[in-house]
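Heads up, one of the protein chains got dropped from this complex, but the rest are sitting where they should.
Every chain is named by a letter (A, B, C, D and E) in the order it is written, and numbering of its residues begins at 1.
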Amino acid sequence: MAPIVLITHREEFAAAHQLCNPELGDAENRRLYGPCFTLHGHNYEIEVTVAGPLARDTGMVMNLADLARLMKEEILAQVDHKNLNTDVTFLEGVIPTAENLAVAFWERLAPRIEALEPCRLHRIRVHESRANMAEYLGPPA
Amino acid sequence: MAPIVLITHREEFAAAHQLCNPELGDAENRRLYGPCFTLHGHNYEIEVTVAGPLARDTGMVMNLADLARLMKEEILAQVDHKNLNTDVTFLEGVIPTAENLAVAFWERLAPRIEALEPCRLHRIRVHESRANMAEYLGPPA
Amino acid sequence: MAPIVLITHREEFAAAHQLCNPELGDAENRRLYGPCFTLHGHNYEIEVTVAGPLARDTGMVMNLADLARLMKEEILAQVDHKNLNTDVTFLEGVIPTAENLAVAFWERLAPRIEALEPCRLHRIRVHESRANMAEYLGPPA
Amino acid sequence: MAPIVLITHREEFAAAHQLCNPELGDAENRRLYGPCFTLHGHNYEIEVTVAGPLARDTGMVMNLADLARLMKEEILAQVDHKNLNTDVTFLEGVIPTAENLAVAFWERLAPRIEALEPCRLHRIRVHESRANMAEYLGPPA
Amino acid sequence: MAPIVLITHREEFAAAHQLCNPELGDAENRRLYGPCFTLHGHNYEIEVTVAGPLARDTGMVMNLADLARLMKEEILAQVDHKNLNTDVTFLEGVIPTAENLAVAFWERLAPRIEALEPCRLHRIRVHESRANMAEYLGPPA
Partner (left out) sequence: MAPIVLITHREEFAAAHQLCNPELGDAENRRLYGPCFTLHGHNYEIEVTVAGPLARDTGMVMNLADLARLMKEEILAQVDHKNLNTDVTFLEGVIPTAENLAVAFWERLAPRIEALEPCRLHRIRVHESRANMAEYLGPPA
C-alpha cells in the first residue's frame, strides 16, 4: 500500500487589516482588539498542507507546482497587496483575524483539493508575524 | 457548529542552565550529558498552542493578547534572564532539559487555560536552539 | 585608545502603507508603484547601528537598553500598528517608501544619539520584507 | 505514569538532484517536473521527531546527542555533498523528491529507533527550501 | 542635496555545483575542495545593493521592481534550477565558488545599473548556506 505523505507549500503576502466588529462601539472594539483596532498590516505567511498516497512512479502526492498555482489563484491573487477589510470579496463580513483567515482560506481551497481525490486538504497555517499564528485542520470528519 | 481552530503565540527568553543529576557522580553526569554538564545558556523559544471553537463575533478562539500575558506571568517572569538550575521556584528538583521544561510549562499554563473553557491547552514547544526542540501535548485525555 | 565598536538593535513593527504621489494621477501612480499603489501592509524590521569608543569599565559603547528605549520613543510609539500615510505626524507629506522611512527615522534619532557624544548614529536599515530593504548612513560628514 | 514527550533534532545537508522518471521520455518528464527535470540542488533541512516516555531521572526521552549521531550515520553520511540521483545506495531506483526522501529516511531510521524501545520514530520532515516541505509519519499502526 | 540611500533586493535560486580546477588532478582537487569536489547543490540567496540619491517626488533611489527584474533577467534566468558547472554561458571556465559567483554577477549587473546613472551598483552578496557567504563591492574606483 502506498505510504500516506504530507506536503506543504508556503507563500507570503503583504496586506493591511483592522480588527473591528461593526456591531460594537469604538470603546468596546478598542477594549477587545487593543492596537489591532487601528488599521495596520503584516507580511503574512501561509502554509498549506495536503495529505495523500505517495505515487511511486512520480514520487509525488500531488504536484507541488499545482499546489502553488491553486494557492495563487484562490488566495494570493485576492489578498496580496490588498486591504483585507475592504478589497476581498470572499472576506466580506468577516473580521480579518488570522483565525478567520485560516478558515476562509480552507473554504476556498478545500473544493479544489477534493477534486484531486484521493488527496485531501490537511492543514492551513496563517502566520501574522513571528509571534502569532492560527491553524485550521478542517471540520470534523 | 463553530470551527475548532488552533492559535499559537511564541515568546523568547534567555537563560543559563546545566544538565546534572545530583544523584550521580561527575563522571556519570559527563558521560550522560556531555558538554551540557557544564553551565551554559540559550535563547529559548516557546510556542504555546491553544485549541477552541472560533467565536465568529470576535474572530477569536481566545484573545492572543491574553495568551501572551499568561505566558509572561506564568513563565517568562520566572525564567527570563535567570539560571534555570537555581533561580526558578517551579523548577526546583527538575533537571532543566527542554523536555522537562515543556512539561513544567504545561503544568503552569494548563490550569490558567482550563479556566477559559471551552478553550484547552493543546501543545507546548520549547526550542533550545535551531537544532533541538521538545514538544508536549499533555497527559492522555 | 579605546576600540571603536558598532552596536545594533533591531525592532519590529506592523503598519499599513500605500505608495502614492498626490501630485500624479491614478494611472501614473499605478505605473510607478504597481501593486504598492494599493493600501497594504508589512511587518517592518528596523536595525539601528551606533558607533562609538568601547568603554572598558562598562564593556559598552552605549547601553543597548537605552538604544532600545530611544527607538521605542522616537519611532515605534509613532508607527507601530498605524497607517503610515495618515497617522504619523513626522511622516506628513512623505511617501512612505522604505527609503524615505530610513531617512525620516534617521532624522528622529540622530539628535538623540548626538546628545550621547562621542557616540554617533552610524546606519539605519528598514526591511519591508525578506526581499526588500533600504539603508541610510546619514548626510556626508 | 511518565509523560509522553516528543523531541526533534534538525540537521542540514547540501545535495544535487534531478527529478526524472527513466520510464518516461524527456517531453513527459519536462511536463511533469518542469524546471526540476534539470539537475540542480538544495540546502535540505531534515527534522526527525522521536516520541517516548520522559525519564524523570535523566530528563530525557532519548539522548538528543544519540539522535544526532544516528541521523549522521544513517542519513547525512550518505547524502551530504552528494548527487542524490547517482551517489546514494539506499536511493537507487528512487526519484529523489522530498516526499520519497522522507519515506526513505524513515526506513533507514525506524529500525535504529525501534531498538531503543519504548521510544518510537514519530515524524520526519524534509524541507527542500523555505517554500516546499514533505512530512512522513510512518505506516499505519 | 538629496540623501544618498542604499536599497537591497534579495532573490533565491536552487543550483548544483562542483568545485574542481580542471588543471589539477583528482587528489589535488580533493585536498583543496574537500567534500565540495563532489557534485552537490544549494539554495543560494543573492542580495544586490544599489546606491543613489533619493528622489523625493518618488521616494525611490531606483524602482525596486526594476531591480528585481534586472536580477531575474541577468542572473536568475541563467542559474536557477541549473548546474553551474555546465549550463551557464557566462560561467564557462569559472570555478563556481560563491566568491567567483559574486564577481561574475557583478559583471552582469554593473552595466545595467550604470545605465541608470546616477545610481551605481554598490554590493553583491552570495549566500551559499547559513554558514558561508561571499561579498563583492566592485573594482577600486
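Brief remarks on what is shown
One rule holds for everything that comes next: a residue touches a chain if its C-beta (ideal position, glycine included) is under 8 Å from a C-beta of that chain, and two chains touch if they have at least 3 such contacts.
Small disclaimer: the values here were computed from a predicted structure and weren't measured.
Contact between chain E and the absent chain runs through residues 19, 21, 23, 32, 34, 94-100, 102-103, 130-137, 139-140.
Taking the whole complex into account, chain B touches the unshown chain at residues 12, 14-17, 35-36, 38-43, 80-83, 87, 129-130. The chain not shown here touches chain C at positions 3-11, 49, 54, 56-61, 63-65, 68.
Note that in this section only the chains that are shown with their structure count from here on.
Steps from chain B to chain C, minimised over paths through touching chains, total 2. Note: the chain lying farthest from chain C is D, by mean C-alpha position. In terms of their C-alpha centroids, the spacing between chain B and chain D amounts to 27 Å. Looking at chain D, residues 130 sit in touch with two or more other chains.
Checking each pair of chains for touch leaves A-B, A-C, A-D, B-D, C-E, D-E.
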